[in-house]
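I have a structure I would like to understand better, so I am pasting it below and will then ask my questions one at a time.
Note that one protein chain of the assembly has been removed; the remaining protein chains are unaltered in position.
Order as written gives the chain letters A, B, C, D and E; numbering starts at 1 within each chain.
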Amino acid sequence: MPMVNIKITKTGATAEQKAELIKGATELLQRVLNKNPATTIVIIEEVETDNWGVGGESITVRNAKPKP
Amino acid sequence: MPMVNIKITKTGATAEQKAELIKGATELLQRVLNKNPATTIVIIEEVETDNWGVGGESITVRNAKPKP
Amino acid sequence: MPMVNIKITKTGATAEQKAELIKGATELLQRVLNKNPATTIVIIEEVETDNWGVGGESITVRNAKPKP
Amino acid sequence: MPMVNIKITKTGATAEQKAELIKGATELLQRVLNKNPATTIVIIEEVETDNWGVGGESITVRNAKPKP
Amino acid sequence: MPMVNIKITKTGATAEQKAELIKGATELLQRVLNKNPATTIVIIEEVETDNWGVGGESITVRNAKPKP
Partner (left out) sequence: MPMVNIKITKTGATAEQKAELIKGATELLQRVLNKNPATTIVIIEEVETDNWGVGGESITVRNAKPKP
């Protein structure tokens, strides 16, 4: 019964894409560690871009910058 | 000062029920490990059913299936 | 299938005490939200006292202070 | 590439304040452990006051009490 | 820069298996959401069987029971 927690920025992942993440992560644990897929839990957390920082800046600020 | 994190699907837990979870988890840590209830923190996270998977499928999909 | 994560300092909780936490948290979710105990997961994390801080100090440092 | 997760109650932190948390946490890891700020990730989670408990009560309930 | 956290019981996953989990989770995020693999972080946590409970019992206790 592994637990997979996936954190992504909230930028429009669809229900279909989230279903693929759930399916793919469950299969990964089965393939690599032979974990029973019936009891693998996957939780996806979508985080606002104001609330996710990298390089000392929020993703909101980074995305607003002109691309070089 | 233990920390308890409870993740449930977002399916209508009321403020009263959440208050009971907070009270119950705090008492559990006091009873079993003699932790001071004044400093026990409980955080409840409610996760959309699209974002919670088990058995390789989202809870949304599972709940939509006819019961056998 | 709720998920409960309990973080405590690593200060000698026994296997019996941890079993009581697992049992108690599972019953709490069943009693309050009618969650099926068979699929409730409880994970206990024990954190070294050097790695847990409160009030700006580690628990190691706090415990070393003379009690007033 | 450290990961910092900050959980606060959802009580009106502004985008500017969240940007300061991201900047400050990134600098802290650089100053203390010489971690490359370019790859430090900071995630801020804002939790409803009904969902955050301390002392066995939700923050909602605590805030509603008259101050002594 | 997604973050994937995988929690499994500490029951002998090898460095090679953990490397496969890291590779597989990174590819999954790239395939489904087109996330840049260079900045995807995967953290694997291995939890003692005394500290992981399901169905109200620790994995240690469950594994000690005779199989039907």
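Rule of thumb we're sticking to: a contact is a pair of C-beta atoms (placed from the backbone, for glycine too) under 8 Å apart; a residue touches a chain by one contact, two chains touch by 3 or more.
In this text the structure is predicted, and so the values were computed from the model without any measurement.
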item: Interface with the undisplayed chain - residues on chain D; value: 1-8, 13, 17, 20-21, 24-25, 28-29, 31-33, 35, 39, 52, 54
item: Residues of chain E (touch criterion as defined above) contacting the omitted chain; value: 15, 18-19, 21-23, 25-27, 37-46
item: Chain C residues touching the omitted chain (full complex); value: 7, 47, 50-58, 60-61
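Note that in this section only the chains that are shown with their structure count from here on.
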item: Other chains in touch with both chain C and chain E; value: A
item: Where chain A and chain D are represented by their mean Cα positions, the distance between them in whole Å; value: 20
item: Cα-centroid distance, chain B relative to chain C, in whole angstrom; value: 14
item: Contacts with 2+ other chains: residues of chain E; value: 1, 3, 7, 39, 52, 54
item: Pairwise touch network: line, ring, star, complete, or other; value: other
